[in-house]
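Removed: one protein chain of the complex. Kept in place: all other protein chains.
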Amino acid sequence: MKPVLDVDLGGIPLRSPVMAASGCLRSIRDVHGLVDVRRLGAIASVSVTAQPVAGSAGPRVAETPSGLLHDTGHQNPGLDVFLAQELPVLARTRVPVFASVGGATLEEYLRVGTALAEAPGVVALEVNLACPSAERGGALFAHRSDHAAEVVGAVARSTRLPVFAKLTGDVADIVDIAGACIQAGAHGLTLIGSIPGMGIAPASRSPRLGAVTGWVSGPAIRPVAVRAVFLVSRAFPDVPIIGVGGVADASSAVEFLLAGAWAVQVGTAMLVDPDAPLEITKGIIGYLRRHKIADPSQLRLALRPARPAADGGSS
Amino acid sequence: MKPVLDVDLGGIPLRSPVMAASGCLRSIRDVHGLVDVRRLGAIASVSVTAQPVAGSAGPRVAETPSGLLHDTGHQNPGLDVFLAQELPVLARTRVPVFASVGGATLEEYLRVGTALAEAPGVVALEVNLACPSAERGGALFAHRSDHAAEVVGAVARSTRLPVFAKLTGDVADIVDIAGACIQAGAHGLTLIGSIPGMGIAPASRSPRLGAVTGWVSGPAIRPVAVRAVFLVSRAFPDVPIIGVGGVADASSAVEFLLAGAWAVQVGTAMLVDPDAPLEITKGIIGYLRRHKIADPSQLRLALRPARPAADGGSS
Amino acid sequence: MRRIRAEVLSSRNQGQHHTMTIVAPEIAERARPGQFLQVGMPADRSFLLRRPFAIYKASRQGGWAGTLEFAFGPGGAGTDWLRTVRAHQFLDIIGPLGRGFATPKNRNVCLLIGEGYASGQMYFLAEELRAKGKKVDMIIGGPTQEAIFKPIEGKRLAASVTVVTEDGSLGSRGTIVDVLAAMAGQTGAEVIYAAGTTPMLRAVAEYCGQQRIPAQVAIEEAMACGWGQCFTCVVPVLRKDGSGIDHQRSCTDGPVFNSSRIAWDALVPSATATSTGSGSGSGSEGAGA
Partner (left out) sequence: MRRIRAEVLSSRNQGQHHTMTIVAPEIAERARPGQFLQVGMPADRSFLLRRPFAIYKASRQGGWAGTLEFAFGPGGAGTDWLRTVRAHQFLDIIGPLGRGFATPKNRNVCLLIGEGYASGQMYFLAEELRAKGKKVDMIIGGPTQEAIFKPIEGKRLAASVTVVTEDGSLGSRGTIVDVLAAMAGQTGAEVIYAAGTTPMLRAVAEYCGQQRIPAQVAIEEAMACGWGQCFTCVVPVLRKDGSGIDHQRSCTDGPVFNSSRIAWDALVPSATATSTGSGSGSGSEGAGA
């Protein structure tokens, strides 16, 4: 049997379940010779806001055990420049683009979302809910089901493109927030964004990031992300879920697909190893072949019970 | 200058700021030759419930990148056996014991808490709020400020011993929950317990834990824990905070102390390396000496701004 | 129980297996068959836990006095690293850990069963039993010839050694369980010791239960500490009063258990019967699959 890689995220056909995560593949003109972009299933753009954002002061990245601590302060060129200069470059790759929508208010999300949805090459919107609300003292939209649902619902109603709600992992009940987003009209979910963290350098006694606190990504957060995917996919088996957070190799990608993800995104691992998406893609094919599974979507149904139940798990 | 290690957690004098974390030093009779227990500042006991709990099926531990995924299902011998057999062994070490209180209902917390508070050797209670509520469909007490405060307040009112509220890291607003606990009567906070996670083994296609989902501990969660300590200590500078989560060496312990912790607990690192607490203690002394700081409590005030502000941070 | 920095005397690939000899007089002195070592991993790795390995030889006299040997098969990141450690480098070792095999007073005919690398500890046990004047027979098995660990040691130590491989590449074709009844009958086994995969151990336990032959099995469970503190390594054990199960620490209360005490249904599905399901607790969040 020759497995295929194609997946269908509820009407969005992708040639591979391996996507680039938002904010981690921003400048296609600089990837020449490093990433064979056309082998990606899709690219999630950086989160775009209505106005340009200069972002936070450096340092913007530090290492944590098996992870990165980062904060760009949402630096992005703003909607107009993104549409005029950056999105066309992404679109030219012919790889489906998930345009990531940022915002500080409902109105901003709406304005950015509707504009991005019209642009060529964009097959879906990914609403990044890890943005601080200007009207609620900087609380993240992703932190409350009503705030998240309000934004996602408004964006979903304003476009015919499918909308993915991207949630954060630092919430007590992710199933509740996911459910509210689905109810409000989300076509799917991207689980999860980085989780909040901080580092301090003992030698200098100062925070490792200019922004003081930041976001943890990479393998360190994988168990948190896998759990989120597992719980939400069990609750909503028909809703497309994109798993993200620490996907670093084929084995971790398969872990997400078994947990219930329909596709995965790769961020940190690609920054470190530009070949990661391709290696992961090849590895998934190899896994499917060895396990005699026809395509990635079958993995969603292939999770077995924990040992010692039924057919055993120690093989 | 010869720095001292003594700290005072608001009336609780400890000879060292390095404690053993709850659930990670359970059987003193088996540590002989491995851990010099008397060098510990304090020992947090395993969380005790009213009745014995057999706990979850194995496997109970798996590795995650720079972390552990674990779940014991709160296995403990129950209040009576703990008081009769286990606590006396802890007390005999003469190391101050923080007795960890578990429960599934307010009544259970109260019953366990009041009984433990009477026992010899116990200098404080640590209320483990990462327990599922029997009356609220398994929601963790730590997940809502009102639920957390209710339990902590009741236990605090029932005893004259100081009560530490132990919170989890998977919440949107830890400052809010911490504040509610303080308001309710908590003397201090233990930040943080492990964070929820899951792992799946691609080879067997089954969850890595018998309990399916579990808890992530170890260095992987350190940035999450440091941030929690930092935010809460900035909000409540006079409230003793015990930092826990990925303390693995002197440098990570100092990171917590700079973030605002009054003491630290070591869990995972001690399981892997029984000498870890002692090495950390020695390393803190060395750090204090090199930085000409008199005692660990001074580190709380020693955090400098992030680069590039004021006096610079790249030294 | 000690923690030591142990010099590696030799590190040898032997087919699928790798054996290491370390200088550890404090541990060798006291080590008993069935006990194990916890081997520390290097700093800065993404994997943290020590790796447990059964002690396969402990030399107390002669040229090798004060040395220990352990052996391991193909594995993951930890054993991959361990394979790169060379003679004269040092390992961070805690041991000897756990309770070893008990030696019967009144039973003199012993059948020892070892699967794959687990034969190693059985050779150690065979030596001890022989020194106590017991009769020792062995069954050693594995999927292929490659997986059979040092059968020659068995030949040296036991009255008889039966080798089985699933593909027939060494000894007779089949599994340990296939030859168990015949060998137990033939040797007149009064006590059985087994180490290897859990499904095999369960099958041995079931046979011994039916035949009322006492059996001791060495269980391998994932463990965080190895020295009794964390309760992650537990094995479900039937209460003596029949009122249910207790979770006992395999690192400290085991790894050797009396096979009749184990609540096998809660540990591993039966190969022969349909499982009656797990009797043990559920997940911390009710998130069971």
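Chains here go by letter, A, B and C, matching the order in which they are written, and residues are numbered from 1 within each.
Convention: a contact is a pair of C-beta atoms (placed from the backbone, for glycine too) under 8 Å apart; a residue touches a chain by one contact, two chains touch by 3 or more.
Since the structure is predicted, the reported quantities are computational estimates derived from the model, not experimental observations.
Q: Using the document's definition of touch, tell me which of B:82, B:141, B:215 or B:230 contacts the absent chain.
A: B:230
Q: Looking beyond the chains shown, say which of A:9, A:53, A:129 or A:221 touches the absent one.
A: A:53
Q: Pick from A:3, A:17 or A:65: which residue touches the chain that isn't shown?
A: A:65
Q: Name every residue on chain C in touch with the hidden partner chain.
A: Answer for chain C: residues 44-47, 77, 81 touch the chain left out.
Q: List the residues of chain A that touch the chain left out of this view.
A: With respect to the unshown chain, the touching residues of chain A are 23-27, 30-34, 53-63, 65-68, 70-75, 132, 138, 196, 198, 207, 209-215, 218-219, 268, 270-275.
Q: I need the residue numbers on chain B that touch the omitted chain, in ascending order.
A: 65-66, 219, 230-231, 234, 303-312, 314
By our rule, only the chains that are shown with their structure count from here on.
Q: Round to the nearest whole Å and give the separation of the Cα centres of chain B and chain C.
A: 35
Q: Indicate the whole-number Å distance between the mean C-alpha point of chain A and the mean C-alpha point of chain B.
A: Computed from C-alpha means, the inter-chain centre distance equals 32 Å.
Q: Name the residues of chain C that each touch 2 or more other chains.
A: If we look for residues of chain C contacting two or more partner chains, we find 46, 266-267, 278, 287-289.
Q: Could you say which residues in chain A touch two or more other chains, in rising order?
A: 65-66, 219, 227, 230-231, 303-308, 312, 314
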